[in-house]
Structures are given as C-alpha cells and as structure tokens.
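Left out: one protein chain. Kept in place: all the others.
What follows is chain A.
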Amino acid sequence: MTDITRMTATQIAELVASGETSAVEVTRAHLDRIAAVDGQVNAFLHVDSEGALAAAREVDARRSAGEELGPLAGVPVAVKDVLTTKGVPTTVGSKILEGWRPPYDSTIVQRLRAAGTVMLGKTNMDEFAMGSSTEYSAYGPTRNPWDTDRIPGGSGGGSAAALAAYEAPLAIGSDTGGSIRQPGAVTGTVGAKPTYGGTSRYGLVAFSSSLDTPGPCARTVLDAALLHEAIGGHDPRDSTSIPAPVPDVVAAAKLGATGDLSGVRLGIVSEFAGEGAEPGVLAAFHEAVDTLTKLGAEIVEVSCPHFRYALPAYYLIAPSECSSNLARFDGVRFGLRVGDDGNRSLEEVMSLTREAGFGAEVKRRIMIGTYALSSGYYDAYYGQAQKVRTLITRDFTAAFERVDALISPTTPFVAFPLGARTSDPYQMYLADLFTIPTNLYGGPGISVPCGLSDGLPVGLQVMAPTMADDRMYRVAAALESAVGTLTPPQL
C-alpha cells in the first residue's frame, strides 16, 4: 500500500469507510511521521498521541458497529494552538499560557470531534497570532518543509508546515490578517479564510475579535472544502456567527475540479497587480491568470482605490482590539503568575506576569492599541481606521457588482529566510498586504498554489463576496485542476 501520509483526506476517509485500513492505522502512520520529521519542522507544540489513538479507536468501533460515518471520519487533523481543547494544553504560542489546560472545547474542536476526525495535536504559531513567519512563537520558530532555513509563513505556520511535511492531511488555522492564506501560499498548500461569522469563534483565543476567523487548511481544495463544511455554520455561542447554512463549498470544489470556468468573471485588483510584489511572484501570478483564461474565465481589471489604506487601518484596529482582549492575561485566574512572593502587591504581580509572559511583538501591539484607544486620540486613530474599513467594504461591494470574484497574489513574496524580517516590523507587516483587505471587509478568501518562483511555492488568492465562499472554492479548484498540487522536496 502507498504511504498513507501522502494521501488526501478524501482518500483516507474512503479507505477507512471501506475498511481497507483502520483509523488507528492512519493515526499511527501520522504519529510516526511526526516523530520522524517534526524535529526538523517544529510544526507541533503538543502532540496528543493518546487522545488521537482513542479517537481513532472510537471511529473504528463505530464503523464495526455498522454506523454511518461522516465524509472525514478517521482523518487526522492538526489544530492551531489558538483554539481551546478540553484538557489538552493551549498556549497560543505564548509563555503566558504555558501549561494551561482549558476546561472546555472550542466549537470548532467540538465539531471536529463530532465529524469523527482525529486530532493529532496543537500546532505552532506566532504568539497570539501576531506575526507572518511563526518566528514570534515563544516556543521557537516553525521551519518551512520546502527549505528549513526559511519561514513557513504566519501566524499559522505550524498548521501549514504540518500539511507540507505530510504530518497531517488536514489542519485548522485562524486568519486575522492573512494567517491562514499567507502560510498556505508559502508552503504550497491550500488555506481558506471563510466569511467572518461563517465559522464560530467560540473557544478561539481572541487577537482581534472583529477580524479573527477560524478556517480550514489542506493540501487540496476539495479537502479544504470538506473541512470547511464540517466546522462551519451557525453557533449560538458566538453572537457574531451568521445564522445561515454553510454555502455549498464541497459542490463548488467538485464543480471547479471539472476545469470549466466559462461564464465566470474574475477581477484583478489593479492596485495589487504591480506594486510591492517580487517579480517571481508576479510572474507566477500572471501565468495563473493565463491559465484561468484558458479555463474559460473572463478576466477584467478592477480598481479598489482604498485598499492602499488597508494596512495602516488594520494596524490600528487589530492592536486596539488586542490591547483589550489581552487584558485578561494577568496571572489572577489562569496561566503564568510571576512575582507572587507574598510581599508584592496585586498590581506588581500583574505587571511582572505580563512583563515576563508576553513577547516583544505582542507588547508592541498592546502599546499601539492602548494609545490608539486613549481619550483624545480615539477619533484620530481608531475612529479613522473604522472609516477606512467602511470605504474598503464599499470598494469590495462595487467590485462584486462587476465580477464574481477578485484575484491577486496571496502574498508579495515567497518564503523568506528565518530572521530576514524580524528586526523591522513594517517589513514583516507587508507580508499581509494583499490579504488584509478581505479581513477588513469580512468576506472569504482562499490561497491556492499557482506555481513556483525559484523553487519556492507561490499562492494565488481568490476573494469572494460575504457568504459566497462557494465561488472561491470553484475558482481555486479549477486552477488546481490545471496546475496540480505542489510537492516539496524530501525532508
């Protein structure tokens, strides 16, 4: 039999359902793979072998009992460490939550369990999802399986690298400014950010509440769609969750896989077509545009004039919300507590805990956000940024009157070497130049591999109107059918 770890989720589920292999065998194969290669990759912060095998045995038992299994039953999944997992450590890549075992499961994880998937463990990330390289993890960087001297993107570099290193066929990420899509692009995998409110944030440790969106990561568009369907849909415990059915993303991915895009009108965002991106990225993107044309899509250029203000607006809104969201990490109720020697005041203990527990980038954003919300500055910063957000939403709405979906490179550059951008925050922030507008608007976006530049993967981003997530899956699947999946060199 071929190596299970090289299979897609769809293939694994079929084998488990038919009884050709067991969920336990599948799980063991992936645990073995993790044991073999994760020393080089550092995709996982915590591997829950026991929990995974128990879940796999349950799937096998249900199958033996003749129960109907879901389309992802027995498929292993890696979960970004930003989602709470009952009894399983959840650190958000931060020292401040080291050793915390949540007393409850996030909605996403509950749904993963209900779907019969097998959670292998928790994946590495930039601390509190703030970063684009996973170098800001308090537990060491994750390395890109394509070149272990390079970054795997971020903040969800662990989830993307786990896929590219064949440690898991499926993974969960969260996307606040591009944290699913940009790692997907630089690791040659598929990452989808659903419509904001299309996936529940309950149990997602908040970075920026109005932007955070959990979503699926996979090696194929269809796998991503299956995972999206399993985790998506209304959750009464998240007030911002949309009370509507999940768009039929699986059907759309299957339709797209036929390679026919006739009648589909795609817009190239002119503001993103030339500016800021590396030549190799642009070349791969334009080649993909040609491919999409050949598949029958009509390509037009669309101007979104306010997208140029997206980055600055994002770096006011996200830090503002984070400065408030992260206030609860004070050593009183959970996680790290520093300096509680019986002599220090409560304020001192809180202060020492936060000083020791947060990394530099997190502190930077808390400071920026605190400043932007402070009395006398609110209107000039947070207030203005919200206005920009409205203008960007208008740009999207106007564009979607003309086209079905927008396309751009996912990120301006391929995977860069470790350490190349850590000394200059702005250079790091540029990684999300093309992904941030979608978050500000709240619509869905997907990154799909579109080619290589100097042997490193390049991703194409498809952006769709809110609650039209199916459209981007169709386009992405069509491109995938022409380009094929990308296979990294052996580790």
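Here is the rule we use: contacts are C-beta pairs under 8 Å (C-beta built on N, C-alpha and C of every residue); 3 or more make two chains touch, one makes a residue touch a chain; residues count from 1.
Note that contacts and distances are computed from a predicted model.
**Q** So which of "Xanthine dehydrogenase family protein subunit M", "Signal recognition particle protein", "Lipid/polyisoprenoid-binding YceI-like domain-containing protein" or "Aspartyl/glutamyl-tRNA(Asn/Gln) amidotransferase subunit B" is the UniProt name of the chain that got left out?
**A** "Aspartyl/glutamyl-tRNA(Asn/Gln) amidotransferase subunit B"
**Q** Taking the entire complex into account, which one of A:Gly99, A:Gly140 or A:Pro236 touches the absent chain?
**A** If we include the chain that is not displayed, A:Pro236 is the one touching it.
**Q** Thinking of the whole complex, not just what is shown, which of A:Gln11, A:Ser49, A:Thr148 or A:Ser209 touches the missing chain?
**A** Answering carefully, the residue with contact to the hidden chain is A:Ser209.
**Q** May I ask which residue of A:Ser106, A:Asn144 or A:Thr220 touches the chain that does not appear here?
**A** Answering carefully, the residue with contact to the hidden chain is A:Ser106.
**Q** Among A:Ala114, A:Ala244 or A:Val332, choose the residue that contacts the chain missing from this document, as touch is defined above.
**A** Touching the chain that is not displayed is residue A:Val332.
**Q** In the complete assembly, which of A:Thr27, A:Gln182, A:Thr291 or A:Ser320 touches the absent chain?
**A** For the chain that is not drawn, the touching residue is A:Ser320.
**Q** Identify the residues of chain A touching the omitted chain, counting contacts across the whole complex.
**A** 83-84, 90, 92, 97, 100, 102-104, 106, 201-206, 208-210, 236-240, 320-321, 323-324, 327-330, 332-334, 342, 345-347, 350, 370, 373-375, 378, 382
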